[in-house]
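First the structure, in the form of structure tokens, and then the observations on it.
Missing here is one protein chain; the remaining ones are kept as they sit in the complex.
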């Protein structure tokens, strides 16, 4: 069975209006740039996007927001995006804010076949409203459900033709979790090698979780907060 | 803060009679041989051991059983051990059998600060007796609790002085999960290198989970079921 | 390649049971094979079909046994046998291994059984009065797998049917078995009980009916298995 796709536009086949999709990345770090561009080109709309952030005005998921392709964002932090704010305040866009660890763990739960998890994050806050609270060892936890996503779109550093993935540095972030969580998982990689060339001990996402893979192109890898030693001498 | 210990006998300091300890390994693969030998020498007793298996008669946890150091085994499979069977039938030894995936996930839950998890394993069987059952999406799950272990003892392939660990092949098994789950985690490694020599992208167990580390010696790595192509031609 | 043999005259050999189960494989399947007859399935993967074997102790891409002298104690399968890997393999910990099993990522699970009920319940881990060695990963597998095929003998050494109205032994899992392949027959588990799909070459429907204690639906002409 061939998992290798030619490019992003063929790999996103089947993502239709109204789909629930996960997108890996933290800020603009480790985002699936090629698939986002292909989704923008495809014109698909009414999407529910599960992603830690919503990109910036002219990059990342921000590009999809500009085209009004997103109906709902499920994120932990959505700042740094004027168009996002405009759509939100005008009621065009729905947002569900979720603590970052809860977001990550709800992805993992889906990939691990666990229907729900317990976390203390949000206890005593508005995040807990309407949620089941349970006490273990004297501490309160919220019951949070595994995500149910049609597609997961992730970006890895290296991948092989069997779908095994390796991430680089903090570009790993949510990618391995979402890779496990999609009914269909699409991976774009900087380097695509034949099966057998990656060290089996170094695989972060085993190929069983990955249904489609392609070699991405022209990675821009925009930096959101460029900080260098010249700016602040010690840290 | 120094995490590096000289050898197994110093690294197991503080494991006293009645302790609850986790021991990594699957069968005899990836077991902490040095620490087991040190525990045998120490004469500590009344231990509760959480380990997928109980070793064989003359190796692994079997060595501790022979010295009657174990009060209770919590395992998924305890065959291949005549002394084990004798102690069990005579009532000297208590055994709690747990499905293998439940065992693994209860370790992970401890390391991930999740007080309990849901799993379908054991629903409708005697494993479910007395346990809370909950239905999600029409399927029944058991509520299973995170383990609470005083010490976790694991074996890794490579480690560094900050406690970062890398495992080899299927010797990984329960080791990374137990490494996360111990209040005190002791790691023995085949190769111990200065911090900075391991690739940070390849670390399986980040050092934050590891409190003590030492270079193990004289690994025997006994094979339980030696199977070679001469025996069976195709598989 | 039709081979007759085995203990029951015209019935299938263990190898043939494995060979018949191998016909259920589809290209791209991720498969978990239990100890015993299920392990033999790997020997009969049809040409043109690529499957990836999962070993629940933490490996995708299990290969054949190693050549003598090439055994690696760090590389074993769930039966604790020394093995090898194929290109594209990946190692992971036991939580991820059972995570992918629970999440239904494994397409087919083949395992042995002592008893199967007409509801699809399975018993294969415990015999009251005998030393209990444990369930290992069997309860996780049967509770989670999308498609479970049982490979077993139709009757036990005492001649008693292993396909029962209700299991008499402690259960490993409930309502999970989809299909059973024995030395005599291929049987599907349906909502209305066992259903006979195929019979071993030369084995009569009458013999299968006699050796099946649970309700067995026999509809129309029952074809012989093809090899």
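For this structure, a couple of remarks:
In this document, chain identifiers A, B and C correspond to the written order of the chains, with residue numbering beginning at 1 in each.
One rule holds in what follows: contacts are C-beta pairs under 8 Å (C-beta built on N, C-alpha and C of every residue); 3 or more make two chains touch, one makes a residue touch a chain.
These figures come from a predicted structure and were not determined experimentally.
Across the complete structure, the visible chains that the omitted chain touches are A, B. Annotation: of B:7, B:42 or B:201, B:201 touches the absent chain (contact as defined above). Touch with the chain omitted from the figure is made, among B:144, B:160 or B:188, by B:160.
Of the candidate positions A:34, A:69 or A:105, contact with the hidden chain is made by A:105.
If you put the missing chain back, the residues of chain B touching it would be 1, 110-114, 160-162, 164, 180, 194-196, 200-201, 203, 206-209. Listed here are the chain A residues that touch the chain not shown: 26-30, 52, 75-79, 85, 88-89, 97, 99-105, 107-108, 119-127, 157, 167-177, 204, 221-232, 234-235.
The criterion applied here is as follows: only the chains that are shown with their structure count from here on.
Among the chains in view, B has its Cα centre nearest the centre of the complete protein Cα set. If you average the CA atoms of chain A and of chain C, the two centres end up 37 Å from each other. Computed from the mean C-alpha positions, the centre of chain B lies at a distance of 29 Å from the centre of chain C. With centres taken as mean Cα positions, chain B sits 33 Å from chain A.
Each of the following residues of chain B touches two or more other chains: 105, 119-120, 167-169, 172. In chain C, the residues that touch at least two other chains are 59, 91-92, 95, 98-99, 101-102, 144.
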